[in-house]
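Reading through the structure tokens given below for one structure.
Take a look at chain A:
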Amino acid sequence: MLTVQNINLFYGAAQALRSVSLSANIGRVTCLLGRNGVGKTSLLRAICGLQPIASGSISLDGQDVSRLPPYDRARRGVALVPQGREIFPLLTVKENLETGFAPVSRDHKKVPDEVFELFPVLQSMLRRRGGDLSGGQQQQLAIGRALTMRPKLLVLDEPTEGIQPSVIKDIGRAITFLRQRGDMAILLVEQYLDFAHELADDFAVMDRGEIVMSGTRETFDTEAVRRHMTV
Partner candidate 1 sequence: QGAPIKVGVLHSLSGTMAISETTLKDVMLMLIEEQNKKGGVLGRKLEAVVVDPASNWPLFAEKARELLQKEKVAAVFGCWTSVSRKSVLPVFEELNGILFYPVQYEGEESSRNVFYTGAAPNQQAIPAVDYLMNNEKVQRWVLAGTDYVYPRTTNKILEAYLKQKGVKQEDIMINYTPFGHSDWQSIVAEIKKFGSAGKKTAVVSTINGDANVPFYKELGNAGIKAKDIPVVAFSVGEEELAGIDTKPLLGHLAAWNYFQSVKNPSNEAFIKAWQTFTKNPKRVTNDPMEAHVIGFNMWIEAVKKAGTTDPDAVIDAMIGITVPNLSGGYSAMMPNHHITKPVLIGEIQGNGQFDTVWQTPGLVVAEEWSPYLPDSKDLIADWRKPMNCGNFNVVSGKCGGKGK
Partner candidate 2 sequence: MFFLRLLTGVSSALAVVLITATAWAADLQTLVTNLTTGGFGDREKAISELVASGEARAAPILEALAAGQLYVRKADNVVVIGKADGNKLALSEAVSGKPAGSGTEAELDRVRVNNRLRGVIEAAVGSLTLMSPDARVRRDAADSLFKRPDPTALGALDAAIAAEKDARIKTAFQEARAAVVLTSDASKQDKLAALEVVRDKGNRDALSVLQAAINSQSDPEVKAAATAAAASVRQTLAGWEAAQNVWYGISLGSVLLLAAIGLAITFGTMGVINMAHGEMVMLGAYTTFVVQDIIRTSFPHLFDASLLIALPLAFLVAGVVGIAIERGIIRFLYGRPLDTLLATWGLSLVLQQAVRSIFGPSNREVGAPAFMSGAFQLGQLTITYGRLWIVVFSLLVFATLILVLRKTPLGLYMRAVTQNRPMASAMGIRTPRVDALTFGLGSGIAGLAGVALSQIDNVSPNLGQGYIIDSFMVVVFGGVGNLFGTLVGATALGIVNKFLEPYAGAVLGKILVLVFIILFIQRRPRGLFALKGRSVE
């Protein structure tokens, strides 16, 4: 589904990504790990088109999308749950969800049932403004909103941040469910190692803007990873 090849990314003169390569496939969860400030978010933003890359390529289903604006990538099936939630504060919960209709075809303009199954709070708060929700509720809304886009590549940036344990478990189950349904690739950034470990089919570890380790669940070496995660 997604192939990232040798991308470099700069903030002004500072380089945040150095020749990063990564891929994510339908029906699999790819987990990206790393300490604070190593460039995980930068990588995800580059994939979604929110941050321009200096070189390298990003392709979806074999098509190069490196130069496409974010909305065109969204139309090709990329959905993002960003760090910091980025809810539309003045839109109601319902409207927030409905923004996800933009890239989908007419007959899919309906919020999928699994969103409300997963996050029953949202159902009860449809008319409340997104900005008034609590942090965790916003996080749930952000995930629901991404699912409304019926993505082929779901990109999640620390989706469990600020979420109560029971819902984290639900999210884990949901990710498992989505993986099993087999219609999307999932790219997950997570600091919460146990959670990542449970879900990941493939994983990659970043440090200082580079991928320093990668492999499949079978080769997942918790200790080695932990080493990269400490200073």
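Keep this in mind: contacts are C-beta pairs under 8 Å (C-beta built on N, C-alpha and C of every residue); 3 or more make two chains touch, one makes a residue touch a chain; residues count from 1.
Picked so that all candidates are chains of the complex that A comes from, given by their letters.
These numbers come from a predicted model, not from an experiment.
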- Query: Okay, in this complex, which of 1 or 2 is up against chain A?
  - Reply: 2
- In their complex, what parts of chain A are in touch with candidate 2? 48-50, 69-71, 74-75, 78-80, 82, 86, 88-91, 95, 98-104, 129-132, 145, 149
